[in-house]
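With one protein chain withheld, the remaining protein chains of the complex are depicted in position.
First chain written, first letter: the chains are A, B and C, and each begins at residue 1.
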Amino acid sequence: MENVRQMEIGPGMSIVELVGCMEHCGFGARRLAEAVSIYEQMLGEEYTRFFTLSGAMVPAGLRNVVSGLIRNGHIDVLVTTGANLVHDVIESFGSHCLGNPESDDAALREEGLSRIYDVFLPDEHFIRFEELMQSILPERADPISGTEFLRLIGSRISDPKSILRSAYERHVPVFCPAMSDSMIGLQAWLHRQNKPLFVDTLADIKEIVDICYEAKRAGIMIIGGGVPKNFALQSMLVTPKSFDLAIQLTTDTPENGGLSGATLSEAVSWGKISAEARYVTVYGDATITFPLIAAATMSKLEKRRDQCIDR
Amino acid sequence: MENVRQMEIGPGMSIVELVGCMEHCGFGARRLAEAVSIYEQMLGEEYTRFFTLSGAMVPAGLRNVVSGLIRNGHIDVLVTTGANLVHDVIESFGSHCLGNPESDDAALREEGLSRIYDVFLPDEHFIRFEELMQSILPERADPISGTEFLRLIGSRISDPKSILRSAYERHVPVFCPAMSDSMIGLQAWLHRQNKPLFVDTLADIKEIVDICYEAKRAGIMIIGGGVPKNFALQSMLVTPKSFDLAIQLTTDTPENGGLSGATLSEAVSWGKISAEARYVTVYGDATITFPLIAAATMSKLEKRRDQCIDR
Amino acid sequence: MENVRQMEIGPGMSIVELVGCMEHCGFGARRLAEAVSIYEQMLGEEYTRFFTLSGAMVPAGLRNVVSGLIRNGHIDVLVTTGANLVHDVIESFGSHCLGNPESDDAALREEGLSRIYDVFLPDEHFIRFEELMQSILPERADPISGTEFLRLIGSRISDPKSILRSAYERHVPVFCPAMSDSMIGLQAWLHRQNKPLFVDTLADIKEIVDICYEAKRAGIMIIGGGVPKNFALQSMLVTPKSFDLAIQLTTDTPENGGLSGATLSEAVSWGKISAEARYVTVYGDATITFPLIAAATMSKLEKRRDQCIDR
Partner (left out) sequence: MENVRQMEIGPGMSIVELVGCMEHCGFGARRLAEAVSIYEQMLGEEYTRFFTLSGAMVPAGLRNVVSGLIRNGHIDVLVTTGANLVHDVIESFGSHCLGNPESDDAALREEGLSRIYDVFLPDEHFIRFEELMQSILPERADPISGTEFLRLIGSRISDPKSILRSAYERHVPVFCPAMSDSMIGLQAWLHRQNKPLFVDTLADIKEIVDICYEAKRAGIMIIGGGVPKNFALQSMLVTPKSFDLAIQLTTDTPENGGLSGATLSEAVSWGKISAEARYVTVYGDATITFPLIAAATMSKLEKRRDQCIDR
């Protein structure tokens, strides 16, 4: 058995050094270090990388981290919630604000502010969102899949930091299995009152299942559970394959039986994740754990690359 | 200020008496008693009652509670996950099993058992589910909404305890905004490889928004957050109305910013819930809190009815 | 494997019937039913029953439930926090109040109200508590154990619903391993500025270890973890015995490595709980789960007693 090596910290230590210390510790620190190790492996060439994003991660400030990963080629398939895409579009023209999570919500309503914990959004952003959507939503006589629909929106957003734009540019398919559960869905519905538009969400199933089939090896980074987690795992289920690497960042725990807190081991019983897979769940707020894991992994990758060049 | 009245319990006490004691206590007990009080009001005639169901509540054993509420006229609109509907269909011909949540998941896979915490499902149920679905899925040349699609499935299930069957019989619309994220979605996609079928999930938006518009007063019981919570609240948002009564049963907490743990007060800032609404969140496992709240409310309602008859 | 039996609820159902339904369900419902079954066994004659109480259970309204269990002979050893005993003494002359957990805490301070989530306590109660303690605290030239000290306080409280009074009357030892971490400790320290008093908390160790040694069989009900949980389990550890039955009600989960959320299985690795023991953890707010479990168990016991008399 490996010994616990008591962590040593000091001024000026790098993120990689900190994570390196965590590797020999217990509890969450150890899981976080393991996540970095798995993520480093997952960014290797032979992997098709799925990335699922739930929770209000874009309003909280992780948009550029996600779009950066897309632009760096670190995400091959993105599955997310409608809300994250709505806020991605909003960030292309305006900002979310920081406020007090204990504010009087009735007063906020009177001021025209919608609250997501400590992030506020003024009503004018929703008005502008509506105008933008009505101007860029496609007209199509034939049904299109949800990913195609989102690709078209991405092509019409100019902000290079946008998740949808970045995915469009890098040919990364974006799946949003609950699109009607978002303001994009609402706008699409309004739009087609007088324009032809049919979004065929069942068509998405074929697209993602094909990607699963074609993956040589597959890895998945799951942020926050929910529909995106299930949709990605279920898609693998209908193929003879399964995920070889998996990381889950969640604040839910398994005892209540919900999918968002279910262990990745549970997914092994379904055949979604391989019995030989490496996987780890990091419990905690992904606004802390995700950038830490991503920054550590990037640093390790660059170091490895530098070492290769040196030789 | 009201005083805490120390709880007194004894043998033979009824559920209503227990909840009556909780009313004058602090913490979760008080919230649970408040939920019963709000639920009793919500079951009054003038309310349109929304009910959202997330988490693996059907596998865990709450199916008949939900279908019973539908048959009793206590649910007017149901919004749920695909998974709960899949397991509802499965329960119409076979049972889930109870197992050890610490089982070896690779061994379970070899035995053909899929695990949902401590509930197991044998593969043969999925095979039979597939056969059933392929035999009852509708053929339709024209697009149908998700609710119409689910209504058709409900009409073809014979088990009277089924949620889908009960909803069909009682004309309760069932919304499943992430249908493609479920085995019903998968089966629908397989089905239409050679049969015409087009499920138009955007059409659901109009149907639920219309119900929101027409509601004299609206109440909502939210079990477990997720897409169903958001879809129901969002639908009210696009009307000039808002929910007057709301109950949320969840294991999530607000600090992480996700919707499933967001306070109902937060929904007031969006205008989804009225500033004058009565609302409460009961934190805890809904397999405990929900039947307790429902049984207490039913008992109180019957008592009130008996008193009316006595006069 | 046992099948999940879908729960059926209805008006007028008893607590025992509700728990009976939960027995065949998954997740928390199943654990709660198991807790009732274990508790019923634990109340059998051959068991010495340990009861540990953490969290602000007395302010929240569970004082009379605990003192009732003591008076009924259902608790043989009580281990608790200083705070619960302080609030037990306060409830012997005054009440806690119910308030809004989102109150302005600075304003509460100005009004002289101390807040425990949604339970408030006016400063005058603390003043009266101080007067009472200074009048009843014992003078003793020789060192006394913590349990003896608490026994003396219990003998001087007249309220029959008091936990300390009930324990005194029923000869139930009360252990408070962190007594100096409470206002009882503070008052004892003030008191002995001019009166002799020496509380020897190490002496408590011998007293509880002796009880562990003498127990034919031992059961434990753990409410909320913390020092009381550890003290009771540790005491068993130094004997050749271990707990045969154990129930834990907690809101903590295991992932973070803290004792309050540690599984009871973990205690098996230490030898605190027997490898053959029956044990279960019910996750959730004990102000809901504990009265439910206690009321169900009492009802089952009375029913069994009635059946015996009938024969």
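FYI, a contact is a pair of C-beta atoms (placed from the backbone, for glycine too) under 8 Å apart; a residue touches a chain by one contact, two chains touch by 3 or more.
Because the structure is predicted, anything quoted here is derived from the model rather than measured.
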Q. Of the listed residues C:S162, C:T201 or C:T297, which contacts the missing chain in the full complex?
A. C:T201
Q: Taking the full complex into account, find the residue in C:V65, C:L78, C:L98 or C:V119 that is in contact with the omitted chain.
A: C:V119
Q | chain B residues touching the omitted chain (full complex) | A | 26-28, 102, 253, 255-257, 283
Q) Taking the full complex into account, what residues of chain C touch the chain not shown? A) 54-56, 59-60, 81, 83, 101, 103, 105-106, 108-109, 113-119, 143, 146, 177-183, 185-186, 188-189, 192, 198-206, 224, 226-227, 230-231, 234, 238, 251-252, 254-262, 265-271, 275, 285, 287
**Q.** Contacts of chain A with the absent chain, listed as residue ranges
**A.** 1-15, 18, 21-22, 24-30, 32, 56, 59-65, 68, 91, 95-99, 116-120, 161, 283-285, 287-289, 291-292, 294-295, 298-299, 301-303
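Throughout what follows, only the chains that are shown with their structure count from here on.
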**Q.** Innermost chain, where centres are averages of C-alpha coordinates
**A.** B
Q: State the chain with the largest centre-to-centre distance from chain C, centres being mean CA positions.
A: A
(Q) As a quick test, compute the distance in whole Å between the mean CA positions of chain A and chain C. (A) 44
(Q) Can you compute the centre-to-centre distance for chain A and chain B, using the mean CA position of each chain? Integer Å is fine. (A) 27
Q) Touching two or more other chains, which residues of chain A qualify? A) 255-257
